[in-house]
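Worksheet for the structure shown next.
Every protein chain except one is present and positioned as in the full complex.
Chain lettering (A, B and C) follows the sequence in which the chains are written, and residue indices restart at 1 in each chain.
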Amino acid sequence: MHIAEGFLPAGHAAGWTIAAAPFVVHGARAVVREVRENPGSTLLLGAAGAFTFVLSAVKLPSVTGSSSHPTGTGPGAILFRPPVMALLGTVVLLFQALLLAHGGLTTLGANAFAFAVVGPWTGYAAYRLTRAAGAGLMPAVFAGVALADLATYVTTSFQLALAFPDAESGLVGGLLKFLGVFAVTQIPLAIGEGLLGVLLFRVLTVNARPELERLGV
Amino acid sequence: MSHRTLAARGLVAGYERGRPVLDGATLTVPAGRRLALLGANGSGKTTLLRCLAGRLRPTAGAVTVDGQPVAYSRAGLRTHRQTVQLVLQDPDDQLFSASVAQDVSFGPLNLGLDEAAVRARVAEALHLLALDPLAGRPTHQLSYGERKRVAIAGAVAMRPCVLLLDEPTAGLDPSAVAETLAALARLQENDSTVAMSTHDVDLALRWADEVAVVVDGRVVQGAPEVLLADGDLLARARLDRPWALGVGARLRALGLLPAGPLPRDAGGLLAALPPAPLVRS
Amino acid sequence: MSHRTLAARGLVAGYERGRPVLDGATLTVPAGRRLALLGANGSGKTTLLRCLAGRLRPTAGAVTVDGQPVAYSRAGLRTHRQTVQLVLQDPDDQLFSASVAQDVSFGPLNLGLDEAAVRARVAEALHLLALDPLAGRPTHQLSYGERKRVAIAGAVAMRPCVLLLDEPTAGLDPSAVAETLAALARLQENDSTVAMSTHDVDLALRWADEVAVVVDGRVVQGAPEVLLADGDLLARARLDRPWALGVGARLRALGLLPAGPLPRDAGGLLAALPPAPLVRS
C-alpha cells in the first residue's frame, strides 16, 4: 500500500521528502556516472526500471485465495544495488502515482523513503549478511526479498504512526495499530514475495547466467 | 482426444475506443476439417481466437463445443482449456522455460500427470512437430521458425481436441512454412482439429477446407474458392484475391483447364494445364 | 542526399558455433536500383545487412560506398551512418520514445541540426511514410504495421543515401504491404536507394530490379527472372520458385504470352494473356 496523496500532514510530507532526498540524489549521481561512462546503459537502466514496475504488477498468489502485488524492489536491490534502486524505485513510484493512482506527489518522498530506500537497503543488507554467513544464493535471495518487502511496510506503518499517534498511548500505540493493519498482514505476502524471488533467481541462474555474473550476483 | 466442433454464436467482444472489435461474430470450426480464419491486421482475428479459446469472455454471445456452451467457472474453463488450445503469433511471449523439453512439459505437469506420462506426452508432441533433435536445446538458441514450432508443441502436449493457431506461418521462410504445414497435417491425423488465422490468401486457398473471413466485426464463412473469389467481400476485408483463382478463371475461360474445381496453387495449375509442346530441335 | 552505390567484397562475419555466418559474401546495392536480398531464415541476411550498415565489423572483407571503403573509426562510422541507414525487423527494437514525432526527431537531433531543421526533417519523413496523422500519437497505441512504418521514418529522417530494410513486409497484411511499398517508391524518387531483405520470392520478383540470394555464406546476385528461375540455386537457398515464373514459362511454351520478359505478378499475367472469349448467350 502506497500512502495516498493528501494523507500526510504537510510537515510530514516535506520531512520525508527531505529524508529521502540524499539517497535519491546519491542514486541519481550513480546513474549519471554510469551513463557518462557508457551511454548504452541508459537503456539497461530503463529496462531495469520498467521491470521493477512490471514486477509489481505480477499477482502474488496467496494461500488465502486473495492475491496481492509484490513491492518489486527486492530483486532489483540484489541485481542492481540499493543506490541505483533508490533512483529507479522513485521513478517507478512516480509512474505508479501518475499511471495507476497508487501513491501521490506530495507523499512521493514518504513512499520513496519506504519503498526505494529502506526496503532495498534492508533487503540488500539481509542478502549480503546471509551470504556472508555462508548460506547459498537461494536462502540469501529469500531473506533479501522477503525483508525488503517487510521493511517497506514497517516503514510505512512508522510514517503513519508518526503522523497519527494514538490519542491515548501516543507513538507506540499508533505504531502498533498501523503495524497491525499494514505490516502484520504483510508477513505472508513478504514470504510470498521471497518465494517468488527464489523462483525468479532459480530460473535466472539457468537462463541468464552471463547477465548474473556481469551484475556480480 | 478426438475431433470436436467448436463454434461461436453472436460474439460481442474486445472494446477499443468505445466500439466492439467483434460485433455479432458467428462461426463454426467443423470437427476434423481445416478452417482458415482470414482478415486484415486489426480486424479482430486474434480477439475471436482468444474468445474461442476461453481466454477472453465475450460480453454477449456464446462459445460452444459440440453444441455445449462454455461455462466461465473455474471448472468450466479448466475443461475448456483441455479441449481447446491456442498458440499466439509471437513465440517469444509463450516460451518461458530454459529448454525445449522443459517448456513442452509445462502443461502436462500442470495437469498432474505422473512423470512417465509427462515424458510420453513431451516425446509425442516433439515428434509430431519434428522437433525431437532439439529436445535438450535452450529455447533462446533456436531460430524463429523453430521457436514457433516449440510453442505449438507446448499446446499439442495438452492433447487438445481443437488446436487454434494465430498466424502460424507469419515471418517463416518457405521451408519452415512447409514444415509447419506438414506438422499440422500430422496433428489433424492424430485427431486434433486444426484452425489457423492468416492474412495470406494464397496459403488459405491451398490449405483450408473452409475459410472464415472476419470483416466489420462479423464473420463470413464458406468454401475457399467461393469466398476468395468474391471481390466485394475481399475489398471490404482489405484482402487480396488469391492469384490462382484470378489466373485460373481466365485460363478456364480460354479453355485451357479441365472441368472441376480450379487449381489452388502453382503445382496444381501446372498439372492441370496442357503439357508444353515439345520443342523442335 | 543522393543515390550512392553500397557494396561488400568478400565479407566474413558473424561466427556461430565456430563457423562464420558469412564466408566471402560479395554484393552490390547499385545506386538508384531496387535490390531484394533473398534467403531463408538464418541464412545470414541480417548479418549481411548489419555489416553493410556498419553495425557489425566483418572479420575480413570490406564494405564500400561508391568504391570508398568504410573506415571503422568513430568519425568514419559517423559518416557511414549518415549515408546508410538500416531498419531492423522488430519495430520495438528501435522505437524508444513515447510519441511518434519525438521518436523520429531522435536521429536528426543527433546530427546536431537546429530545431527548425529537425522539425522539417521529421515532417518530411512522416509525410513520405504517410504517417502525418499519427505524429502526436503514443508509440504504444500503434498497430504493428504502423510501428514498422514509424521505425522506417526514424531512419528516413536521417536522409540516408541508402536505406536498408530487414523484412519490412513480414507480418503485414496485404494493404499494409502495399502502403509500405508505396512509401519505399516515394523514398526512391526522393533519391534514397532502397534495398530490402525478404524470403517472399513472389514479392521479390514483382518489386526488385535485382536480387541477391544468400546461400552457404555467400551471395549470388543477378536479374530476378533469371535467379528466381534457377531451381538448383533456389533449392540450395531453401526458397521456392515464384509461381509467376513457373506458370508464365508454361504459358509461354503454350504460345499464350507475347515475347519479352515474363509477367511478374497476377495483374501483369492477366494483362498479358489473351482476353477471355465472349460467352455466347
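Keep in mind that, in the parts below, a residue touches a chain if its C-beta (ideal position, glycine included) is under 8 Å from a C-beta of that chain, and two chains touch if they have at least 3 such contacts.
By our rule, contacts and distances are computed from a predicted model.
Per its UniProt record, the hidden chain corresponds to "Cobalt/nickel transport system permease protein" from the list "Cobalt/nickel transport system permease protein", "Na+/H+ antiporter subunit D", "Dihydroorotate dehydrogenase B (NAD(+)), electron transfer subunit" or "Heme exporter protein C". For the options B:A25, B:A53, B:M196 or B:V213, the residue in contact with the chain missing from this view is B:A53.
Mapped onto chain A, the footprint of the missing chain covers residues 1-7, 10, 28, 31-32, 35-36, 39-40, 42-51, 53-55, 57-63, 75, 87-88, 91-92, 94-95, 97-102, 104-106, 160, 163-164, 166-170, 173-174, 176-178, 181, 192, 195-196, 198-200, 202-204, 207-208, 211.
Counting the whole complex, the residues of chain C in touch with the unshown chain are 53, 55, 78, 81-82, 85-86, 88, 90, 92-99, 101-103, 105-107, 109-111, 115, 118-119, 122, 136-141, 154-155, 158. Counting the whole complex, the residues of chain B in touch with the unshown chain are 16-17, 50, 53, 55, 78, 81, 85-86, 88, 90, 92-97, 106-107, 110-111, 154-155, 158.
Note that in this section only the chains that are shown with their structure count from here on.
Chain A and chain C have CA centres that are 46 Å apart. Distance from the chain B centre to the chain C centre is 29 Å, each centre being the mean of its Cα atoms. Chain B has its Cα centroid 44 Å from the Cα centroid of chain A. Residue positions of chain A touching 2 or more other chains: there are none.
Interface of chain B with chain A (complex): residues 98, 138, 140. By the touch rule above, chain A contacts chain B in their complex via residues 203, 206-207.
Contact residues on chain C toward chain B in their complex (touch as defined above): 39-42, 143-145, 167, 170-176, 199, 201, 238-241, 243-244, 246-247, 250-251, 253-256, 265-266, 269-270, 273-274, 276-277.
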